[in-house]
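Left out: one protein chain. Kept in place: all the others.
What follows is chain A.
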């Protein structure tokens, strides 16, 4: 076996392990948390009392206007200065969740706001409460609009989790750096790392395609509602 191939085979399992044990859980947990947060922030901005709207706007403005890597450093390296010490994984999880929450809140807000007013009125006219109208009429339509941009955020997130390497989380990229530092074969290793990310993001985007098909079912001319 040529040297480069055996190097790739030897490092394949540690990289895959790092992906399965750290990258994938970090991605899934922070995306789930970010979606919940994003939904809450979207509701606050659309329907909340004005102080809450301001807080929500500030949060989105702050997160979107600062680099993700800096946010992660503030949480992991900065917070200990004011007495809040977090392990690397929870720190990364919090950082990614806050980041995803800000971006997805914009997507969710736009999707909810783009459901025509007449749909709310139709729901109210048959006796629904605000909550029923939201759950049964507005959200199902908003979901169809939000799924494509949300799945793009999801794919970006898989790749962005490589930044957690800088917080000493032993995910794929950190594992790669560790192996590269002892084998002195960065070209082969980082190329292999790229392929492993490609594998994970392809698997997850095929799930995205299926999800979009499921929600896109009846949305051909949504204009019937307009």
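Throughout what follows, a residue touches a chain if its C-beta (ideal position, glycine included) is under 8 Å from a C-beta of that chain, and two chains touch if they have at least 3 such contacts; residues count from 1.
Simple rule for what comes next: contacts and distances are computed from a predicted model.
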Which of "Tryptophan synthase beta chain", "ATP-binding cassette domain-containing protein", "Cytochrome C" or "Fumarate reductase iron-sulfur subunit" matches, in UniProt, the chain that is not displayed: "ATP-binding cassette domain-containing protein"
Residue touching the undisplayed chain, where the options are A:11, A:71, A:104 or A:137: A:137
Per the touch definition above, residue among A:79, A:122, A:155 or A:180 touching the missing chain: A:122
Contact footprint on chain A, counting only the chain that is left out: 116, 118-119, 121-130, 132, 136-137, 140-141, 144, 218-222, 224-226
